[in-house]
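Missing here: one protein chain of the complex. Every other protein chain is in place.
Showing chain A:
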Amino acid sequence: MRRLSIRALAAPGILAAIIVLAAIAAPLLPLTDPVRQDVANRLTGPSFTHWLGQDEYGRDVLSRIVWGARVSLSVAFAAAAMAAAGGTLLGILGGYFRGVVELVTVRVAEVVLCFPPLLLALLVVTLMGPGAGTLVFSLAILFAPGFARVAYAETLSARSLDYVTAQEALGARTRRILARTLLPNIAPPLLVQFSLTVASAMVLESGLSFLGLGVVPPSPSWGLMIRGARASMEQAPLLLFWPCLALTGTVLVLNLLCDRLRDLLDPRGKAAGRPGFLRRLVALPAAPVGALPAAPGLLTVEGLTLEIPSRAGQVQVVRDVGFSLAPGETLAIVGESGSGKTLTGLAVMGLLPSAVKPVAGRILFTGRDGQVRDLLRMPETDMRALRGRDLAMIFQDPSSSLNPLLRIGAQVGESLRAHGVTQGVKARVVALLRQVGLPDPERAADAYPHEVSGGQRQRVMIAAAIANHPRLLLADEPTTALDVTVQAQILGLLAELRRAEGAMGMVFVTHNLAVVSDIADRVLVMYAGEVVEEAPVTDIFAAPRHPYTAALIASMPEGEAERLSAIPGAVPQPWAMPTGCRFAPRCVMAAEACRTAAPALVEIASGRHSRCLRWEEMA
């Protein structure tokens, strides 16, 4: 990603460098004197001695363009630099100290923004007389508020960040915090602002020179050249063309440069991916020939393998994951970050981010019509008909998964209307809200999401999910963002739903083993993209048969032991997976054989699987 944007920077960067170098090297280039007149040859067209022709006084146009660039660029850069220094200082001070300081710095700077820029420049020039010095000064005043605003906004968001507070906690002086911590971190947008300012300063400089208020003739300047060429526009139209081309070209190059610069400096990179309906199922081989399993149950995932692009090429983030779910059953998928648990869930819902590509496996789902479909290979339109009806999902963060601008009732009703319910939507919504335990459901239906608490928002999400009596409910960390007392309530609600919706299967994705102990029938433990153990919930806690499960249980801060037993090291990155067992580097039981060959997932008892060579020793 980063290397790509550096390459994108090359073209405008080289062009800008040529322009700047030509301007700097003007005295060294074999150019005619830009102010030497040759009235005899006025307005002659391009020739070998004068490549771009001669102007109304017979001066060489090419030479005047290059020397004019010198004036335009130096005025623009000087003005932008002054504006940047002054404006940034005001913005940082205002943003860091707030209060009165904010009033006298940022707010005063904003007053300047209220004047039309050209009028303000005219005022300053009239007061101080024309000339390059005046120009720089007036442009600097004009552009400083822009910098002040950017610096102010960035400082406001940065000053509450922990690493700024940490400096304060270390006892650093304010000056040190501003210069060493804040300034470098707000620099990227200021840099972009700087290149934009240079471009607009050039345009304004030309405009003022054109009006006779900028550079004093006979010094060459693009604005002056346009002004001179205007008089003889009909005899020699090219004379107007050259300075205009120089001006537009330079501004375009600078704008392009700052666009690319912004992409490079923004750590988030460009907006990734295309919307779902444009996504194509590339590189996914046809389904394995093997017939459908004898009893496909509600959901059967087989050999699911997902890849993402990385610096080391395509890497597998989910490898050969398989499990099955019967109607009415609850399966918990447990794993730490990087285990692939969430991607597995999203693959079932057909909601994988566009960077993630399924490369193998199938996801067999029995719809309410009794037909078995492979969700991995289903077109997006068919998938959409299933989603929200047969398949439903609850997300982790209830505050970001509800639309803040729509009333709660409308959002729950939407899931009904999207699947063809038109009659009695309102009453059904209220009944659903009552079912999920919202107090005063009639009022709640008319409320906006921000008017109810986080736990209640999650109840609303659950109401929307169960609106059409889904066959499969996927809950992705549904209680992680909630307080423990509220978490207990939501877990209770989900358990109640299981009883009410008897045929509904549930997949509960979580990182917290303790949470699943009450709600799941079976547990699937994932590590580094693989299933490492699968067992009924009672067995997995009482007698884990994979060292990772055992270590995870032991590291939970419970019990009376003085010291927690930590798992050393960290989950390996997808592009640096160990060759043998992926858990071997952190495993207390790892033997030589574990480091050479990747163990297979073996059935160790009916309904129990383990991906460990030495599982028998754990018995």
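Following the convention adopted for this analysis, a contact is a pair of C-beta atoms (placed from the backbone, for glycine too) under 8 Å apart; a residue touches a chain by one contact, two chains touch by 3 or more; residues count from 1.
In this text, contacts and distances are computed from a predicted model.
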| item | value |
| --- | --- |
| UniProt protein name of the chain not shown, from "ATP-binding cassette domain-containing protein", "Electron transfer flavoprotein alpha subunit apoprotein", "Glutamyl-tRNA(Gln) amidotransferase subunit A" or "Xanthine dehydrogenase" | "ATP-binding cassette domain-containing protein" |
| Sole contact to the chain not displayed, among A:Leu513, A:Val531 or A:Ile604 | A:Leu513 |
| Identified contact with the non-displayed chain, of A:Gln54, A:Thr88 or A:Gln167 | A:Gln167 |
| Chain not shown: contacting residue from A:Ile65, A:Ala79, A:Leu299 or A:Ile567 | A:Ile567 |
| Residues of chain A in contact with the chain not shown | 161-163, 165-173, 176, 180-181, 184-185, 267, 336-337, 453-456, 483-489, 491-492, 511-515, 517-518, 541, 551-553, 555-559, 562-568, 570-571, 586 |
